[in-house]
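Questions regarding the structure given below will be posed in turn.
Of the protein chains in this complex, all but one are displayed in their positions.
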Amino acid sequence: MTADLTSYGNEALPFVDSRIYSESSIFEEELQKIWKKVWLATVHESELAQPLDYRTLTLAREPVIIVRGSDNQIRAFLNVCPHRGNLIVRKPAGSLGVAEPSGNANHMTCMFHAWQYDSLGRCVDIPRQKQGYQDRLDKSQVRLTALPCEVAHGGFVWVSLDPAVMPLADFIGDAFGFMREELESEPLDIFHYHKAFIRSNYKLWHDTNSEFYHDYMHYFNRATSMMQKGYFDRHYTTFANGHCTVGSMEVKYDAYQGAGDRPLSFPGMPRNGWKMVDLFPGTTYNIRGSSLRVDTMTPIGPDLVMIEFRGIGLKRDTEEERARRIADHNTIWGPFGRNLHEDLLGITGQGVSMRPGTAPRRVLHGRRENLSIHDEIGMRHYYSEWARRVGRSPADPLGEGMAAE
Amino acid sequence: MTADLTSYGNEALPFVDSRIYSESSIFEEELQKIWKKVWLATVHESELAQPLDYRTLTLAREPVIIVRGSDNQIRAFLNVCPHRGNLIVRKPAGSLGVAEPSGNANHMTCMFHAWQYDSLGRCVDIPRQKQGYQDRLDKSQVRLTALPCEVAHGGFVWVSLDPAVMPLADFIGDAFGFMREELESEPLDIFHYHKAFIRSNYKLWHDTNSEFYHDYMHYFNRATSMMQKGYFDRHYTTFANGHCTVGSMEVKYDAYQGAGDRPLSFPGMPRNGWKMVDLFPGTTYNIRGSSLRVDTMTPIGPDLVMIEFRGIGLKRDTEEERARRIADHNTIWGPFGRNLHEDLLGITGQGVSMRPGTAPRRVLHGRRENLSIHDEIGMRHYYSEWARRVGRSPADPLGEGMAAE
Amino acid sequence: MTADLTSYGNEALPFVDSRIYSESSIFEEELQKIWKKVWLATVHESELAQPLDYRTLTLAREPVIIVRGSDNQIRAFLNVCPHRGNLIVRKPAGSLGVAEPSGNANHMTCMFHAWQYDSLGRCVDIPRQKQGYQDRLDKSQVRLTALPCEVAHGGFVWVSLDPAVMPLADFIGDAFGFMREELESEPLDIFHYHKAFIRSNYKLWHDTNSEFYHDYMHYFNRATSMMQKGYFDRHYTTFANGHCTVGSMEVKYDAYQGAGDRPLSFPGMPRNGWKMVDLFPGTTYNIRGSSLRVDTMTPIGPDLVMIEFRGIGLKRDTEEERARRIADHNTIWGPFGRNLHEDLLGITGQGVSMRPGTAPRRVLHGRRENLSIHDEIGMRHYYSEWARRVGRSPADPLGEGMAAE
Amino acid sequence: MSGAPEAAVRDLIYRAALLLDAERFKDWLALCAEDFTYRIQTYSPEIRKQMTWLQHDMPGLRTMIEMLPRHNTDHGQLSRHVSVYAIALEDGGKEASATSSFICHRTMLDGINAHLDAGETQLFLVGKYHDRFRLADGRPLFRDRTVFLDTRRLDKGSHYPI
Amino acid sequence: MSGAPEAAVRDLIYRAALLLDAERFKDWLALCAEDFTYRIQTYSPEIRKQMTWLQHDMPGLRTMIEMLPRHNTDHGQLSRHVSVYAIALEDGGKEASATSSFICHRTMLDGINAHLDAGETQLFLVGKYHDRFRLADGRPLFRDRTVFLDTRRLDKGSHYPI
Partner (left out) sequence: MSGAPEAAVRDLIYRAALLLDAERFKDWLALCAEDFTYRIQTYSPEIRKQMTWLQHDMPGLRTMIEMLPRHNTDHGQLSRHVSVYAIALEDGGKEASATSSFICHRTMLDGINAHLDAGETQLFLVGKYHDRFRLADGRPLFRDRTVFLDTRRLDKGSHYPI
């Protein structure tokens, strides 16, 4: 457990200026200095289980394709055609094994002029290349831009837009240490995906995922958690590069052997355990009993974010186990679940009061409680890294030398 | 009746440059220099008839709550939580008497972390305050930002975002003088509310409300008013701070005693009388026989405005009287009424030809007719105040030293 | 046939920087320096067949009305009222012969205050002019802004927003030379109109219309054209001011007399002929056998364009002939046609990968094939003119002195 | 609602929708009894009151419809999509009432910027029809219609019955 | 679907829509058999799997509905527009199944910025109802409902049954 020396704005009562959530210029800077520079969790390997399976997405506006090559290795490429810049693969997921109208099976084909690429990103066909380019261009010189890509931490595909990004191991450090058993003991498998566009700043979602003080918002959690023994034993741990964790480590040994009516869990995880890893700048792993939820974000503007929610179980689940995990997961975390809707309403309200053009306001980050569950250390730690990356003070982001309000 | 010495652009034929309606930078300046500085009419007191009743809205993008305190006094607060900036009360109207899921009855509760405020804006609960803030923050130091607020002029709640705003009495001056009997003789009561988003500049709506030359657009008015004796006897009167009035004062004594089939009116108002008060920067009171219509505006951008329309009767109305007022009101002014639709089409058309990015054009404000009903003095008077407030000439808003066109 | 000396970015492999498709500032500059300066094809004369018929549209955001005067001459005016700037005529098409609620037959009436204009743009009524303006303004001084307007090249109405624009004949030069017989032998008649809003840059649509290399995208074309003799005999010809043509001139004499099951064509056009004229900055004439398709564009923003599609036949068509043309046209070019949907998907994909805020990328314009059908000369010629007009290099549009990527 | 009178009522509601869509307002009124009343209502959570936005008897409707050409108006095409939900016969089959759900779209023509907007369809209103009928010889006529709107943001509004 | 049992099934589906729209959830459950099961499903082309987003038996639904007031929620008005497409009688008329198409709009109240948004109607969901019924004495009860969604972007989601 680290000591909390973090503060900004006001040493006694740290705060951020609301314009870090609402200013367009700051948002664009964040894309350049953060989102294009770090490792980002994307899809789960079970979404591309077979060779030639692919998934498409965008990272900081850039189209990306993740494809399991014919050699079974997962790679990431810019999903942009080197010819005239068209988006190459258009579906969210599929298999390159199926031929497209303008191209052959096993290839990514740009529908526009039928340039074709193999699953390793090499250009394998430029129609009428010789006639059009003579000796000026050969397909051997053409390939999709490969992006740093690693499968790690429970089978997620991590990608960076920065070819010079530090190693993923360095970026993560030991943030996944206390969740290693759950994530790495056996293969995991995705069972849930949905997405939400929310009119709010992406950091407000990460804030929500980084503090449990808002359990007051959830009737479900007030009833099932806050009243329970052990709730306040959970502590935050901070890690380099802006990450933090919180979890029920202490509960573990007491509860682990307990049998009951909700026996499903993850390897090494107590039956009703809860562990969370918050990764800078916007990914959260959240294991609550029987399911792992992973949130990833796609910031669209200062006041709009797309959040993707995944639910993960064990690959070896029987049909009954899987159904149980799904029910457990969706009762609280599905689009019709009890908690998720409340959380999203929370940041939607913040999005209203901090929409672009609103007056600068102080947003308090000042709860200190020995790093335990209601301490706002997770947020403070995040904004220290944020300050380092964007070179701005969260409490005085426009360098006016004065505090909001 | 004041003399008209007002002109801009061209002394003989005053005009404004269309970019005052289309430029983003001017719009943002108007929010700061006008909308955040003046008194604005908001809701009617009958919308919060009981102690603990509230109404929420926004003023110049800032969330505001108007609440009738447990002491029966109406107050206005920023509807923003001092903790982490969430919107506190989310419904348009209601009673604090009803408990919310995360809070107690009689309180405004921020759903996020359940900080609670009483109806006077005082923070009455910070969950686990001592544990989280120790001696660094106490709820006694926390209160919602109170805004200048007065109930006046027919029971409307006037609010300003500027704590240093001049007294409401000074801002209004005698603009309501000739409507005092109608507004102040007895309690009024709201019966109609609707809103419209219009792709046009808010000032174009106020322009429309400030001139009757456009009666040519209304078949209804051409038939019922313009052809009638007395129509051209109505005159404009201008008041300090950009306000003006127009009305049928001269008709009053002739027509007042007349019985007939539409006997309903307002105290002191002739049966078929018509009086109008246009208040800078965007409120209009309009009494037409049996009902008072009040327009308020929420500018969203240079090319988008939300207009709210209220219909007001007398509190002591019998059911039949009320039904009569409603029918009279909505036949011309409801969302399916004859005139309102036409008026809104008018400024929609202006919004098309003056949308952001269109060429600068002259918009004529040059009708002079002894301040009578077709004189454009109301507009000229408004833009003189506008010029004073924003420090720009309406005819040369970008200081190019030359005229549009 | 002209020699291709055109290159930018890289002499061996010309390319443009993707920001010419995505930067707001460049887009605004294009409107000013190109779209407001050149001749633009608008509607077809058969859309206003009778005196007093009109069509309304916008050019570079400015509202325009095209009206066939009582003297049977077609004119173009700004569709903006000189009084207070309202859009005057609101419907897309109609006849001034029908009276409007606020005005008389044969006039354009501004609904707002009923100023009326005749079909030649002269103000013919200002209600209560004398009373409101005394001697300061007379309707004889007021007229709608007339725009340069000519009917030419198959009966299209060409309009410019620039009163000082060069003559249309000079702007077009001989670009229509090889299509003259088809267009000018006899009166043409419109049978199809639809429009599409596409999230992409307008130039990407013109690019698509300026190269046939993308026939690989169309199964229809791969089957019916690319495999056919003569396909590669078609050559591009470039003309001053950014225009170019491509077509099946050589096929003409072989195929012209042939009878068959699709005998309909245009005067002077071989039965299955194909001719295309691409006009700077965004109009395309495309004759494919039995129908002439004309595309015009209305750029809305760097990432949004409205494209209007017209289908044209011969005025003397019998009912059967017309039905045949319509079927031929819509099978490939209608909203449910085989090819158009594919073409629009192509530029939609480019719009995704080049949306505002994406990384600068090279877009190759480097196919050279003796100016024949798969040569990208049409595009290179276009961007040379573009560079001349906007004063920027397409390969280094922000003058950074370095190439994208 | 399986019997013949119910079917006749349902058919009548749908016929009304077709006539309203076609702007054949006089033919629509021909489906209504002479004592027909029509109103558009909604509830405002802002002022916490039910509101009647339009109310007419037969002469009022006739006037409204006749005056349409004299008014400047938005000529966008309204398309009412109706699903009849419940029909109840009353008074021994001489009366009936019905509840239907409707969605009304507007395809723009001249309401904003025709060059860009004409032809685009937008959601205009959703709500319920609450209708009452009189049946004579099994032939129903509208006696009353309350259009109850869920949607309260009508923007520039409309001159047309819904 | 011309006979009396089919008509009763159709009426029941529409009555359910009216009760759900009116947020009379307990009355809705009164149309369901005690072994009623309810689920919301959709297919994700992202993970290429069918998903069950909500699943409840009768006790589960009762709890869900009773707990509604304890939860912070979006109180926007849902309007379900249903058209019954096909009804099949089974097991000699003791069972039935039905497929209906629905469009669900949401008229905003407190979900975002009430001052601006309240009263605006937005498309929320489209999909199909796949229902199963038990008929006793010609009176049908819901035995099973699968709400199959085409729409998968629900944004902040909902606490209400569809």
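Letters A, B, C, D and E name the chains as they come in the text, with residue numbers starting at 1 for each one.
Just so we're on the same page, a residue touches a chain if its C-beta (ideal position, glycine included) is under 8 Å from a C-beta of that chain, and two chains touch if they have at least 3 such contacts.
Here the structure is a predicted model, which means the values were calculated and not measured.
Can you list the shown chains that the omitted chain is in contact with?
By the stated touch criterion, the chain not on view contacts A, C, D, E.
From the list C:Arg19, C:His113 or C:His192, pick the residue that touches the absent chain.
Looking across C:Arg19, C:His113 or C:His192, the contact with the absent chain belongs to C:His192.
Could you tell me which of E:His81, E:His115 or E:Arg143 touches the chain that is not displayed?
Residue touching the absent chain, from the options given: E:His81.
Could you please point out the chain D residues that touch the chain left off the display?
Counting over the whole complex, chain D touches the hidden chain at residues 3-4, 6-8, 10-11, 14-15, 17-18, 21, 77, 79-83, 103, 105, 107, 109, 118-123.
Contact with the hidden chain only, please: which chain C residues?
46-47, 55, 91-94, 190-199, 217, 219-220, 323, 326-327, 330, 334-338, 340-342, 344-345, 348, 351-352
Taking the full complex into account, what residues of chain A touch the chain not shown?
Within chain A, the residues touching the omitted chain are 56-58, 63, 87, 90-92, 100-102, 111, 194-195, 298, 300, 306.
We adopt the following convention: only the chains that are shown with their structure count from here on.
Show me the overlap between the contact partners of chain D and those of chain E.
B
Since chain A and chain B are copies that touch, is their contact same (over half of the numbers shared) or different (under half)?
Looking at both copies, the contact residues mostly diverge.
Give, as an integer number of Å, the spacing between the C-alpha centres of chain E and chain A.
Going by mean C-alpha positions, chain A sits 32 Å from chain E.
What are the residue numbers in chain A that touch two or more other chains?
Each of 217, 219, 342, 345, 352 in chain A touches at least two other chains.
For chain D, which residues are shared contacts with two or more other chains?
Residue numbers touching two or more other chains: 45-46, 70-73, 111, 113, 152-153.
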